[in-house]
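In what follows, a single structure is set out as structure tokens and then discussed.
All protein chains of the complex are present and in place, except for one that has been dropped.
Take a look at subunit A:
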Amino acid sequence: MVRTKADRVPSKAVASKAPRKGTGTPGRKNNARKNVGKSHGGGNPYHPRETPEWQKPITSFMNTSSKTTTSNASPEKEKIENQATSNCADPNTEESAAEEDSETD
């Protein structure tokens, strides 16, 4: 008769441990089956790939029209923002203007 690991374990211990093992493992197996069913009948997961070197940009095949900026702010707010940017954006022009003033003086 072939001896198994179970034969070495006392029968009482088997009786107390077996149910716990029994409830754990089959449950996992069932979950795994459910997951397989959801993913279009199995198959491989997506294998991440780099973009090939030969890939050309889509812009090479389309007519590019002018760039526009989406601006959702109200017209009044835009005016204020534009004024603020025109005051802040060109510090060099202000400096050069100041220099010019000083030269003329």
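Rule of thumb we're sticking to: a contact is a pair of C-beta atoms (placed from the backbone, for glycine too) under 8 Å apart; a residue touches a chain by one contact, two chains touch by 3 or more; residues count from 1.
Note that in this section contacts and distances are computed from a predicted model.
Not every chain of the complex appears here, and the one that does not is recorded in UniProt as "DNA sliding clamp PCNA", selected from "DNA sliding clamp PCNA", "Signal peptidase complex subunit 2", "Proteasome subunit beta" or "NuA4 histone acetyltransferase subunit".
In the full complex, subunit A touches the omitted chain through residues 40-41, 43-52, 54-75.
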